[in-house]
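Shown here: the complex without one of its protein chains, the others still in place.
Now for chain A:
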Amino acid sequence: PSPVFSCPLQDIRNTVGNIPMEWYQDFPHIGYNLDGKKIYKPIRNKDELDMFLEKMENPDYWRTVQDRMTGADVRLTDEQVQLVQRLQRGQFGDVHFNPYEPAVDFFTHEVMIHPVTNRPADKRSFIPSLLEKEKVSKLVHAIKMGWIKPRKPKDDSPTYYDLWAHEDPNSILGRHKMHVPAPKMKLPGHEESYNPPPEYLLSEEEKLAWEQQEAAERKLNFVPQRFGSLRQVPAYPRFIQERFERCLDLYLCPRQRKMRVNVDPEDLIPKLPKPRDLQPFPTTQALIYRGHSSLVRCLSISPSGQWLVSGSDDGTVRFWEVCTARCMKTLPVGGVVKSIAWNPNPTICLVAIGVEQSVLLVNPCLGDKLLYGATDQLLESYVAPEEERVQPVQWVTATTEEHSRGVRLVIQHSKAVKQVTWHGKGDYLASVVSDNSSMQVLIHQSSKRWSQSPFRRSKGLVQAVLFHPTRPYFFVATQRYVRVYNLLKQELTKKLMTNCKWVSSMAIHPGGDNIICGSYDSKLAWFDLDLSTRPYQLLRHHKRALRSVAFHRRYPLFASGSDDGSVIVCHGMVYNDLLQNPLLVPVKVLKGHVITLDLGVLDVLFHPTQPWIFSSGADGTVRLYT
């Protein structure tokens, strides 16, 4: 039974059905024919060259396709080729089909006398619609209630017009006067140019520094760059950010009116009398007194001005002749000399030396023999009173060995002595003990060898004490205050506030109405006792702590020595009429001392008659400036 086909011999029908033909890839056959026999794949032994030759030679190559079911080559007939071409063109497969047949309208647009349908009209076409009524009533209600508004008329006034046509001055309100206009953006400098002068470009280090800085700290918010021509300039990447930052500044930055100080700095310098007009004062270093091996803590000078005595940490007291810088005498005392004071009475030749826990009264045996002989006699003429009085200290006469060295009397305290000072008459002397009790200050009478503690209660750590040169007043400087006591009435007369943290030293004007206080916080306070209890002036001349201050006895001069190694001499004129305030003018900065162990000048002292000043320093020297 052979199928009815035009050429039955060639007709091989595959019976595998619609399956992917890859399944037969690895088999020699490609399927089964109607009889169930295998259909073998046609032998394909053509290589590429053969294929190419066939392509070149066979005129029907282009219309030959492979039947996938059988693997045989099939040459398409002319009709088949035409069909393919028509389909490719998007035409209908059937040649005879006409897609553009004339359309025949089923209904005409003309109104005919006969209806299309003969159905009678509905009832609802005669009665008003409820639904519509509902809708309309809803709309009416909405319009009534103002929910639906009629369309707004188009606003056809011009967008821009002359807004400032009527500038009335009344419209400038208080707000505008208070308004702080935003400052304008800073105008660009040369460095922002696309082609700046070469000096404005950053060097490598500067660029590195710029990169490491915080964005807010940078002086320029861009790196200056140089481009050879305008066409090479790129867009600035931070342009939008900068505009945005400006916007933020405009509405988020607090504004404040700031008064710019526009003064000439020269005008700020006070007009003072020239130092040249205030002479005499010490100007140059004249002599250096060498001999001490350690820092020289204290200085004192004889009332005649011929002898100088200095006490040092090396445990000696040296007596110098002022004019020659010769060391006349060395007195070993076996301890750190904290304070030294020459008796201000010119008829008595006596020096009080504060060493550790005792005060030595020494007769230096210098100068007029009559004078120091008289002093010795005065001391020996002491007759002990009948009844022993209770004293806070012990008075001991010196041993013979000590006597030969000059020591006459020893006042033994219970604690280390900080300071000794004489009363102007030369009989009384006060000593300060480093103690926290009420026994800090002691007043001794040398002729009667009698001591007393003037205060019942301690008012703080006493730093320095002073006798008023003419009147019975006694000054006690604690850390922050200076108290003035009346010795006759035995009462507190004044309390001066120094405005300093820690008073180091104190000196009194020979007139007795002015006091200066040096402090460790490098301030010098000048008090006018008649004026107020606060400093008349607080001078901050020194860079470091003040160690000592001194007044000249005759000239209107005072000086301060400090840890920064300098001595500053000031002119301090006190006028006799009460209306005029003292005139303070610094006149000279004297330098010379070498700073050792962070200490510079430890004591300053004026010559009693000449405009000379002595200073002792931590470098173990005493210097004289004239």
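Rule of thumb we're sticking to: a contact is a pair of C-beta atoms (placed from the backbone, for glycine too) under 8 Å apart; a residue touches a chain by one contact, two chains touch by 3 or more; residues count from 1.
Heads up, the rule we're going with is that contacts and distances are computed from a predicted model.
Visitor: With one chain of the assembly withheld, which option in "Mitochondrial import receptor subunit TOM22 homolog", "Cytochrome c oxidase subunit 4", "Phosphatidylinositol-glycan biosynthesis class F protein" or "PESC protein" matches that chain's UniProt protein name?
Guide: Cross-referencing UniProt, the chain left out corresponds to "PESC protein".
Visitor: In the full complex, which of A:M185, A:A215, A:L370 or A:L597 touches the chain missing from this view?
Guide: Residue touching the chain left out of view: A:M185.
Visitor: Looking beyond the chains shown, say which of A:I269, A:L579 or A:L597 touches the absent one.
Guide: A:I269
Visitor: Who touches the missing chain here, A:Y200, A:F455 or A:Y536?
Guide: Reading the full complex, the residue touching the unseen chain is A:Y200.
Visitor: Among A:H109, A:R124, A:K149 or A:R389, exactly one should touch the missing chain; which is it?
Guide: A:K149
Visitor: So which bits of chain A touch the chain we can't see?
Guide: Given the touch definition above, chain A has residues 148-149, 151-152, 155, 159-164, 167, 171-173, 175-176, 180-182, 184-185, 187-190, 192-200, 203, 222, 224-225, 227-231, 233-244, 246-248, 250-256, 261, 263, 265, 268-272, 274-276, 539-541, 568, 584-589 touching the missing chain.
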